[in-house]
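For this depiction, one protein chain was excluded, whereas all remaining protein chains were kept in their positions.
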Amino acid sequence: MSELNRLTIADAQAKLRKREISSRDLTRACLDRIATVEPKLNAFITVCAREALEQADAADQRLSSADAPPLCGIPLAIKDIYATKGVRTTCASKILENFVPPFDATVIAKLRAEGAVFVGKANMDEFAMGSSTENSAFGPTRNPHDLERVAGGSSGGSAAAVAAYECLASLGTDTGGSIREPASFCGVVGIKPTYSRVSRYGVIAYASSLDQVGPFSRTVRDAAIMLRSLAGIDPSDSTCSARAVPDYERALTGDVKALRIGVPKEYFVEGMQPEVEKSVRDALANLQKAGAHTVEISLPHTPYAVAAYYLVATAEASANLSRYDGIRYGLRVPAENNIELYEKSRAQGFGAEVKRRVMLGTFALSAGYYDAYYLKGQKVRTLIRRDFERAFETCDVVMAPVAPTTAFKLGEKTDDPLTMYLSDIFTISVNLAGLPGMSIPCGYDNAGLPIGLQIIGAPFSEETIFRVGDAYEKIGAFSTHQLKI
Amino acid sequence: MAESKITLEQVRHVALLARLRLSADEETRLQADMSSMLGYVEKLNELDTTNVPPTAQVGEPGTPMRDDEVTNHPAPDDMLANAPARHGNFFKVPKIIE
Partner (left out) sequence: MNSEKYEAVIGLEVHAHLSTRSKMFCGCSTAFGAQPNENVCPRCMGMPGVLPVLNRQAVELAVRAGLAAHCEIARESIFDRKSYFYPDLPKGYQISQYETPICKGGYIEIALKSGETKRVRLTRIHLEEDAGKNIHEADGSLVDLNRSGVPLVEIVSEPDMRSAEDAGAYLRALHAMLRYAEVSDARMAEGGMRCDVNISVRERGAEKYGVKTEIKNLNSFRFVEKAIGFEIGRQIEVIESGGKVQQETHLWDPVREETRPMRSKEFANDYRYFPEPDLPPLRVPPDLVEKVKTEMPELPDARRARYISEFGLTAYEAGVIIDEREVADYFEATLPGLNNRKAAANWVMTEVLRVVHESGKSIGDAVPTAKEVGTLLKMIEDSKISLNAAKTAFAAMCTSGKGAEATIGELGLAQVSDEGAIAAACDQIIAAEPSKVAEYRGGRDKLYGFFVGQVMKAMGGKANPKVINDILKKKLAG
């Protein structure tokens, strides 16, 4: 194998333990690849070459013993939304451009304890607000399949880094589709687990009741390996579930016989790119050949999801972002009085999309408008949850497209925010309902751009989702394109 | 031209609540964007939610609590390391007038 950075985690684990390769070699290969493609891609805000090699060397020591943890020595990219102690964490915002946290996020501490290697902090939409990574204060990330197009967002850097072989896997976050959509656009696997499956401590908050931690990888097996290390109870996060974490790899039996796949009619609408619909339907047909059954279901409140989301998420965000005031950390603009200090620092530090959402969220909570906006949004959220509860009475998983189109061109959707928001239509309901959802590649459009297939499950049914995804992968319905870069 | 769903006065009031200093251009742009969004979310009024409880959280029920122990130890230098303006071990701000 000439290029070690193209290994899957599963393969790398075996080779590392057989001492065929070292973590240093593996990390070196990733860092070399980063140096080559980063000028074109801009997937990273901060590359941590020195720290990564130190981590790799430490991992190599541990790998010589029999009980090295699963992710020991594996190079990962970390979305710049995770607090990493001693390493700049910007959230792709000018307001945190030089912020160095004195603590690790819980999942970062877990990965460190396993001996994982962090090659760098990945680019993203500022404060996770966006669907294209065009809202980053550090420039957009380009799609490895077509450099004129977006990598998706908000976890665009994390998705692109995996797709371009800059690392073996990465961490993203998903609040309205921010893992699944870039996974779909970049042709990689991305899973948003059930809300509360993974600790949010140390994950810079956008919308607290929607944010969730999840991995990007090149295979479903790799995603299962990652999630097992990430998930589990955390005494630092009061919303984190205490449920035991299964060994997700054991779920990869390849068996989908008698699996009931719900196909929501509201997710196949006008305005979808025809190749996207075809690709998804072909995938369903392939699964049927393997023994699964499809059943048409209805999620009638789907058309209201984007509206509900943009009230609830922005409201929570407006409060979460109130702490950025230039007093204890972050950008500070000199001022004569405190109101000016806040107003100027925040005006200069926040980008346009962040300001837009903070304004909308503040309005939605303000006196006289709370009932009509925030409260209404939370009530519609209940209706959307109930839609899925009903659906899961007749099916085991729900399958649908991830996005109405493949990756759009840079600058194509930046004029009208509402157009951009509507591209989240297939992912947003899953966050509102707190459900797990995974995007796996299911083909390409005529221009060679990846298409993602979404697998949505009932709460804590990640094992089923992994089983289905892995079974679909094994069918091998299409071959992976070579990247031009 | 369709009437805006939000007045410039309201935009300015929200900007004050949110502590954002907006330029005149930004105010106009935001007025248009917010109006567009507020117009869009009006579709929620098609739904009768009179007897529907709001969802504040989707996690599992139960109240995690911690024991009343002091587990943090003083480390003012670490905590103040990112402070843009520091005076000894205080954070410095413009004079507050009550």
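Just so it is clear, A and B label the chains in written order, and each chain counts residues from 1 on its own.
By definition in this document, contacts are C-beta pairs under 8 Å (C-beta built on N, C-alpha and C of every residue); 3 or more make two chains touch, one makes a residue touch a chain.
Values in this document were obtained by computation on a predicted structure and should not be read as measured data.
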item	value
Residue, one of A:E181, A:E316 or A:D396, that touches the chain absent here	A:E316
Touch criterion as defined above, residue of A:A66, A:A244 or A:A367 at the omitted chain	A:A367
Residue in contact with the excluded chain [from A:T294, A:N338 or A:T414]	A:N338
Positions on chain A contacted by the hidden chain, ascending	82-83, 89, 91, 96, 99, 101-103, 105, 200-205, 207-209, 235-239, 315-316, 318-319, 321-323, 325, 327-329, 338-339, 342, 362, 365-367, 370, 374
Interface with the undisplayed chain - residues on chain B	17, 19, 56-57, 59-72, 74, 76, 79-80, 87-98
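Criterion: only the chains that are shown with their structure count from here on.
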item	value
Approximate Å spacing (C-alpha centroids) for the pair chain A, chain B	23
Residues on chain A engaged by chain B in the complex (per definition of touch)	98-100, 102, 195-196, 209, 235, 238-243, 301, 303-304, 306-308, 310-311, 318, 322, 325-332, 335-344, 346-347, 350, 352, 355-356, 358-360, 362-363, 366, 373, 375-383, 385, 416-418, 432-434
Chain A partner contacts - residues on chain B that touch it in the complex	6, 10-11, 14-15, 17-22, 26, 29-30, 33-34, 36-38, 40-41, 43-47, 49, 52-60, 62, 64, 66, 75, 78-79, 81-85, 91, 93-97
